[in-house]
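A single protein chain has been omitted from the complex, and every remaining protein chain is retained in its original position.
Chain lettering (A and B) follows the sequence in which the chains are written, and residue indices restart at 1 in each chain.
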Amino acid sequence: MNGAGIIKGMIETARNLAGSYHDKERLTTVQYPEETLPPVENARTIPFLVYDGGDAAAGLRCTACTICEKECPPQCIYIVKDMAKKPDYLGKMQLHPKVFDIDIAVCMSCGICVEVCPFDAIKMDQVFELSTDDRFGGLLWGIKQLAKPNEYFQKLHRTEASEIDARREQDRRKTQAAAAAKAAVPAPAANLPPPANKGAAA
Amino acid sequence: MSRLDQIFVLTGHWLAGWAPAALRPLASAVLAIACIMAVFATCFALTTLAERKLLGRMQNRFGPNRVGPCGLFQPVADGVKMLIKEDIVPFSADKTLHFLAPIVLTVPIWLAFAVLPFGRNMTAIDLDGGILFFFAIGSASELAVFMAGWSSQNKYSVVGAMRAIAQMISYEVPLVLSTVPVLMLAGSLSLNDIVAAQGTYAFGWLARWNVFTPWGLAGLFLFLIAATAESNRSPFDLPEGESEIIAGYLTEYSGFKYALFFLGEYVGLFAGAGLGVTLFLGGWHAPVKGLEWAPSWLWFGVKFAALIFLFIWARATLPRLRLDQLLNFAWRFMVPLSLVNLLVAAAWYWTGAWPFGGAAPIRWVLCAGLFIFPYHWLGRALRGPLPPPRKYSYAE
Partner (left out) sequence: MMASHSLTAAEEAAGGQQLLEVSMGPQHPSTHGVFRMDVTLDGETVVRLKPVFGYLHRNHEKIAEKCSYLGSIPYTDRLDYICSLTNNWAYALTVEKLAGLAAPERAEYIRVILAELTRLINHSCLAGFLLQDMGAAGTPLMYAFREREKILDLFESLTGARMMCDYMRFGGCRCDLPPGWIEQARSVAAHYPAFLDEFEALLTDNEIVRARTEGVGVLGAQLAVNAGITGPMLRASGVNYDIRKVDKYGVYGRFDFRVPLGERGDTFDRYMIRILEMRESLKILQQALRDIPEGPIMDPKARLRNLRPKPGEAYARIEGPKGELGFYVISDGGSNPYRYRIRPPSLINLTILEDLCLGQTIADAVVILGSVDIVLGEVDR
């Protein structure tokens, strides 16, 4: 019958109209900013630097190895190393960054910097309300804007943060145990000849 | 006749009473004009909002709901936006025609409202040839479309204007022909007489609207399709086909002139819907005898709103017809069907004289059959020979 297809189509539209008044499925709008979608654990927008403890300068995990700078596809990371070494969470002396700039207008949220970082120092943030009216420096973020505490990281990516924290805790205990074991060994006597393999160890 | 029903008439008389006796007819005419323009301009604002909200709901989203409660001030915001836009006229355009086109579109359309009966005793001008006046004036606004396209000196505009004219002229014929059965059976060209002829009640309670007869149902169906096409609405909005030639004859208009075109189109739609209510849906009469206590203008408004909803619903669902399909549809389907409808109306009239009880279902079957067979054959002829049903094979 001519026109039957059109009638079927109109019934379909009417069903959606009626459904939009009582069925959540038929009115899927989330009216931002009054309503927001629940955050997704894996979501990624721009990177941020993680620091432990309360002091961003002292607890920053980043050791300025510049691997993320090399691997970043659009080359939006700019690092200048600070040659004065500082101890990290295991007590080892590490470099740290004097300047760590990310141009978040260029960043393409790929997350490769996070994947290649050996120190769990850079992670993906989920902020997206980043617009600014300063077009000369507003979207060029330095350490002050990028550094966020580990508690923030735990809130964003709970699973990953707990794994990392557990691993770091384990490493710290192992290092402490090794250091304690080494300290327990008695010091050699002062007038014995030096051991034969000292040259090899040096 | 309750006071509520006649409230506009009584208020008008009271206000006109303030004028000196010689000027009283002029004053009451001016009052009627002002009232109609105010009401239908507000209706235009509300319809644009309702269209966006209904379209949104049918598409699983909210319509505008930020400006004012439920988005009620959105038309105000749109109006302000249109007014403050820069009015750009192309350098090589014909300035006089370019300026006059929106005016030539809107003025005749407003004139057409003069003959519609909005309620009991609520016709602005009661002409004996009301419907003739309506169609004559309505057709005058088609000239504006061509003026707009031609004066813009733009390839797209000219193409769009020619398409629009072809469409509008083609659909005038079924528009008028579908109303002829009404005129034949009411025996008058005056809209008030046509409404009065639908004022009696069958079985004591059901109103004798024209739509409750086979020819009236078919006539309303044809009339609504033709009115959609006259007003360049989807599925007949090829002249403004956004996807192909930008905005057709409206391309070079900006700011308030564009708003006037927009207004003219919607007001044309309202005029068409108003005429449809008057001719087929019983004007300002209530559907059942028990509901007569409601004011007549309220009944007119309810039926009018129902027709507008139908137009919006069709827009949300149907894609656009191509120009040649559109014109074929008008000349090879709608015009013959309108002529067949005349025969159906004649058959209904003559079988009305059958005295035996139980005649009504037989009349319905006879008249409906007289309409449905040509509908089927014409549709088949329009589509061409039906290609064999498509088979989709599957490879493993």
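As a working rule, a residue touches a chain if its C-beta (ideal position, glycine included) is under 8 Å from a C-beta of that chain, and two chains touch if they have at least 3 such contacts.
All values reported here derive from a predicted model rather than from experimental measurement.
Asks: Which residue from B:Leu318, B:Leu343, B:Leu366 or B:Ala381 sits in contact with the chain not drawn here?
Replies: B:Leu318
Asks: Just name the one of B:Ala16, B:Leu31, B:Ala45 or B:Met58 that touches the chain not displayed here.
Replies: Missing-chain contact among the listed residues: B:Met58.
Asks: Which one touches the absent chain: A:Arg44, A:Lys86 or A:Arg168?
Replies: Reading the full complex, the residue touching the unseen chain is A:Arg44.
Asks: State which residues belonging to chain B touch the missing partner chain.
Replies: 55, 58-61, 155-156, 159, 234-235, 237-238, 241-246, 315-325, 383, 387, 390-396
Asks: Hey, which chain A residues sit against the chain that's not shown?
Replies: That gives, for chain A, the contact residues 2-6, 8-9, 11-13, 16, 28, 40-44, 67, 71-73, 108-112, 115-116, 124, 159.
Heads up, the rule we're going with is that only the chains that are shown with their structure count from here on.
Asks: From the mean C-alpha coordinate of chain A to that of chain B, what's the distance rounded to whole Å?
Replies: Roughly 62 Å separates the two chain centres.
Asks: Report the residues of chain B in contact with chain A in the complex, numbered from low to high.
Replies: Touch residues, chain B against chain A: 54, 57-62, 313-314, 316-318, 375-376, 379-380, 383.
Asks: Using the touch rule from the top, collect the residues of chain A that touch chain B in their complex.
Replies: Of all residues in chain A, those touching chain B are 1-3, 6, 9-10, 12-14, 16-17, 20-21, 26-29, 31.
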